[in-house]
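Only a single protein chain was left out; the remaining protein chains are all shown in position.
Which chain is which? They are A and B, in the order written, and residues in each are numbered from 1.
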Amino acid sequence: MKKTRKLNKFTLTNIKAYGIVILAFIILYPMQSAGLISNSISGQLVPICTYIVMAISLNLTVGFLGELSLGHAGFMSVGAFTGVITAICLQNAVPAPALRLLIAIIAGGIFAGIAGLVIGIPVLRLRGDYLAIVTLAFGEIIKNIINCLYVGVDASGLHISMTNADALGMVNGQLILNGPQGAVGITKMASLTAGVILILFTLFVVLNFVNSKTGRAVTAIRDNRIAAESVGIGVTRYKLTAFIISAALAGMAGALYAMNFSTIAAKKFDFNTSILILVFVVLGGMGNIVGSIIATALLYMLPELLRGVADYRMLVYAIVLIAVMLATNSEKAKQLWERTSFKLKNNKEKERGEG
Amino acid sequence: MTFISNLINGISLGSVYAIIALGYTMVYGIAKMLNFAHGDVIMVGAYISFCATTYLNLPPVVSVLLAMAVCTVLGVVIEGLAYKPLRKASSLAVLITAIGVSYFLQNVALLIWGSAPKTFSSIVPLDSIALFGGKLIITVESIVTVVACILIMILLTLFTKKTRMGKGMRAVSEDKDAAELMGINVNVSISVTFAIGSALAAIAGVLLCSAYPVLVPTTGSMPGIKAFTAAVFGGIGSIPGAMVGGILLGIIEIFSKSYISTALSDAIVFAVLIVVLLVKPTGILGKKIMEKV
Partner (left out) sequence: MVPVPSNAIIPERDIDKTPILETHHLGIDFGGLTAVDEFSLTVGRTEIAGLIGPNGAGKTTVFNLLTNVYQPTRGDIILDGRTTARKTAAQVSRMGIARTFQNIRLFSEMSVIDNVKVGLHNSINQSLAASITHLFGYGKSEKKSRDEALELLDFFNMADLAEHQAGSLPYGEQRRLEIARALATHPCIILLDEPAAGMNPSETTELMENIRRIRDNFHIAVMLIEHDMNLVMNICEGICVLDHGKVIAKGSPEEIKSNPAVIEAYLGRKKEAAEDAEG
């Protein structure tokens, strides 16, 4: 009987996570096709999907690896611009938009994963607050560099410059990335279906990962680094693995996000975006994947639904963030929790004894 | 001449970073937490001073004192409400809470003062000094800033070395439990640290906005993060370290702005932080901390 319980817990989380996403899709897709959803909300569906992917992937770093990353939007940015460049370059070579979108997303994931590797090697040697501040620094560096980047494509291939668009020296080329103005001339290819497929893929990767040998090693490092080392787990390697997976998924989300707009600038992926995603993760519960999905969807839609409080949106986020941290981490709250859960456990055991 | 003028600008900006960095370094030393909201206290200080001079027509010195008073109270209240309950919580939880507080302050400021930038009038309305027949111009703000920074540094060093409260604070940052056993009130020490740090933030806010007179609700966040970089650079927990780190960072920033690229200057400053943390995580003047197993 015991044996099945563990299995059930894992399958239960899976059913809940996949179930919610598929159910939402089954409801939303026909509504969108029939035009029952207002334009403003319809336009938010792809961003919500990408933010859900962002939250799930950040949860891997914050909830399971136990390290605070304040530069998650940086990876989204790398993925977004890689995706845009790839898509525009393949405009003629790959005519089918769905396939082009897929390739762009994969390219975004790969480049963000590489960025995760490059950043992770130095960053993951640090701990705690220092690690958090360095991820923030890297996020800002990525933003600054993309802000100075000019990319164009013509018959002879890709041109890259850090000074200005004229320096690209293109002949009849198409300007893709125009410095602070960001990417221009994107063909909108993202759709709700693509978003949902990306969420399902992310769920598949993350849920499987945390229920595996590698995932257990990562969680063990979070719980007690010294003990994990003492049983022969190479801390850096597993931290890096989780970090790269998290970055790659963020990159894929970024690529999809960019394909939902005709122009996109690097300043969209700044520190505030990183914090926003962190808010989703914290409010959904660190280490709780289903929570991330629900929190992201609700918090993203909230200002859309309650137009009046739109000005207070960030303020409400801030207050809720502080309140949740105090409620889950302060001494007093902990004691209160323990008392209640002890009572519940006692009651349960009593019931079992009677039954 | 440009070189000297850049150097002076760098030292002046660096002095502001140094004053902000003091708040970070003292709080980190004593409470072992990164007070992410510190940068936003700067912003509040600047707004208070702005309102006092613009709407109440108070003299600049009084407006600075008022800003210091408000920020002191604000710092103590933040510590008491948000950080004190988390004394024993994980650093992750404390840092997220601090980020929450930072966002809270920014958004309250946004609601009160709006997102339109306010033009901050300098607190020292004197003409700049022209030397070498106008080749080298030194603003009075930069002189005031550097002098203020040096004065603060001296006073703070005297305070922590000579006074009873200062010694108590140092004891708490060495070993909280032992200090408590010796009869030092840890909570009071931490509150006082936050009070001093926040008062300094108010001064820094006024000086910063006198030199760069655009005031918006996010004014404090970037200088805040850079000042934390400065604190880490100099060695976290060390008062002279904050000064050295701040001034060096200010010089690096101004020089990379004028010689490399304005758009990349922030990236360069952050690259410095990363290199320092990787090469010498304890900073220039920091102590080595060993993990107990």
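Annotations
Note that in this section a residue touches a chain if its C-beta (ideal position, glycine included) is under 8 Å from a C-beta of that chain, and two chains touch if they have at least 3 such contacts.
What you see is a predicted model; the values in this text were computed from it and never measured.
Between the chain not shown and the residues A:Ala220, A:Leu302, A:Leu315 or A:Ala333, the one that touches is A:Ala220. Across the entire complex, the residue among A:Asn59, A:Ser161, A:Ser191 or A:Thr241 in touch with the chain not shown is A:Thr241.
When you scan A:Val205, A:Ile277 or A:Ile322 for touch with the missing chain, the hit is A:Val205. Touching residues on chain A toward the chain that is not drawn are 2, 5-6, 205, 208-209, 211-217, 219-220, 222-224, 226-235, 241, 245.
Everything that follows uses one rule, which is that only the chains that are shown with their structure count from here on.
Across the interface of their complex, chain B is touched by residues 62, 66-68, 70, 122, 125-126, 128-130, 132-134, 136-138, 140-141, 144-145, 147-148, 180, 226, 271, 275, 278, 282, 311-312, 314-315, 317-319, 321-322, 325-326, 328-333 of chain A. On chain B, the positions that touch chain A within their shared complex are 28, 33-34, 82, 85-93, 95-97, 99-101, 103-104, 106-108, 110-111, 221, 225, 228-229, 232, 261, 263-264, 266-267, 270-271, 273-274, 277-278, 281, 291, 293.
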